[in-house]
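Here's a structure for you.
The complex is shown incomplete by one protein chain, all other protein chains being positioned as in the whole.
Up next is subunit A:
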Amino acid sequence: MFITRVRVCVHVCVRETLGGTMANKVKWVTDIEKSVLINNFEKRGWTQVTESEDWNFYWMSVQTIRNVFSVDTGYRLSDEQMVNHFPNHYELTRKDLMIKNIKRYRKDMEKEGSPLAEKDENGKYLYLDFVPVTFMLPADYNLFVEEFRKSPSSTWIMKPCGKAQGKGIFLINKLSQIKKWSRDSRTSTFVAASSGKEAYVISLYIDNPLLIGGKKFDLRLYVLVTTYRPLKCYMYKLGFCRFCTVKYTPSTSELDNMFVHLTNVAIQRHGDDYNHVHGGKWTVSNLRLYLESTRGKEVTSRLFDQIHWIMVQSLKAVAVSGHTHIRKQKRVPHFIPAVLQLLFPFSLLSHTLNTLTSLSRLNTHALSSSPSPSLSSQPVMNNDKHCFECYGYDIIIDDKLKPWLIEVNASPSLTSSTANDRILKYNLINDTLNIVTPNGDIPDCRWNRSPPREALGNYQVLYDEEQALSENVERDLRSRSGQSLGSKGMAKGGTGPRPAAATWK
């Protein structure tokens, strides 16, 4: 009640300040008719226009972004225009490309001799083993078969690359099933006509998920990226767990029962036991409380640190090419420990590294044996200055409390399944807009992308490369001169308040 009141006051203020500059109101368009979006635009006093008119802010679907940046139909965006996707976001958000980029990133790191690419005696990456073993189908079929034969009792999950919300997903545990699928898809004229052959990824199924109350769940966490170079990303504190409605069983007899295995609301909604009051959604703060209470604070913090690590590494995998890293590493001799220290609070560093070591269970050399695309000095992600993106990260935690990155969504659902969901998503959009359009003003794509801490709302800085590098240099200088933060630090601080740490802690 109290909080709502404060919010209302803020809204009124925003409106008043905007009232004076009627002519400079932001003109918005969206092709996603969701109230959480429209209410946020209207609250800021922005004007709705059509796509063909002159617009400043376009919240668009992934289909539309393709047209905006396509060679044929695309057009030049002006400095006062902003969109909610990066041109080639699919490098991260398509299941197959994400895997490809992460594999490439690991190879690059390895070639550089980066300590991040360190492997254990079994050939598993110590710090970069965070996606389940995955192959492209049909391209990597032979590699898959080789891997499958090593552990014939394992279960695998098949997902079409370009589909969302659990569509087209199925589980297999016999090679004959994949052979049958392969035959069927080859003969299917529909698939052949539309896309030659529909691409699938096949991943080792995490058959030991962490269960709470006997049920399986995954995490939906939101990450905002305002720029890839330098990488600046923010993590939303109010994520949630999505629970299956049916008790989990690894039994192979239930492989066809998607209510047991898939946590997607789009699937679970149709189950008999779907509850419309809470929608099977449990806040991340509940999860943290439960884990801290039953497993202890230390392992819980470690888990969340690893989740943050996964997010940053997945973004780095598409942000930069290997060559940039080599340059940086040469310039800053303390690069690796510095990055690790920035990504993990000091006290937890050793724990994190130890856990990463002990928890790497799955065999990943199959992943690394997949042919990686030729190295180029071109970064993967087109860091267009008109763009920002709010990703929906899907993460599954296994019963050893190791988090696994399942996929990244470019257009996380803005549909509200419950009252709390509506509040969460409204706030998500509100906080996102507060960062990318400071003060609700007309966007300027040359903005400094350094929002003040008080403008972050429920976001917290996940990683700020710019700040991390400057801190590295500072630390470097300090360690070289052997003095504590002395005159240099003071001089820096003199220009304004000392910037907050570049990481989430």
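One rule holds for everything that comes next: a contact is a pair of C-beta atoms (placed from the backbone, for glycine too) under 8 Å apart; a residue touches a chain by one contact, two chains touch by 3 or more; residues count from 1.
Keep in mind that, in the parts below, contacts and distances are computed from a predicted model.
Can you tell which of "Trafficking protein particle complex subunit 3", "Cytochrome c oxidase subunit 2", "TBC1 domain family, member 19" or "MPP10 protein" UniProt lists for the chain that's not drawn?
Hidden chain identified via UniProt as "TBC1 domain family, member 19".
Based on the whole complex, identify which of A:Thr294, A:Ser450 or A:Ser479 touches the chain you can't see.
That would be A:Thr294, which touches the missing chain.
Out of A:Asn24, A:Gln48, A:Asn208 or A:Asn275, which touches the unshown chain?
In the full complex, the listed residue that touches the missing chain is A:Asn275.
Where the complex has a chain not shown, which of A:Lys119, A:Lys215 or A:His261 is the residue touching it?
A:Lys215
Tell me which residue among A:Ser61, A:Thr155, A:Asn382 or A:Asn420 touches the hidden chain in the full complex.
A:Asn420
Out of A:Leu126, A:Val246, A:Val284 or A:Leu433, which touches the unshown chain?
Going through A:Leu126, A:Val246, A:Val284 or A:Leu433 one by one, A:Val246 is the residue touching the chain not shown.
Just checking the interface: what residues of subunit A touch the absent partner chain?
1-3, 212-215, 217, 243, 245-247, 272-273, 275, 277-278, 280-283, 285-286, 289-290, 292-294, 296-298, 300, 420
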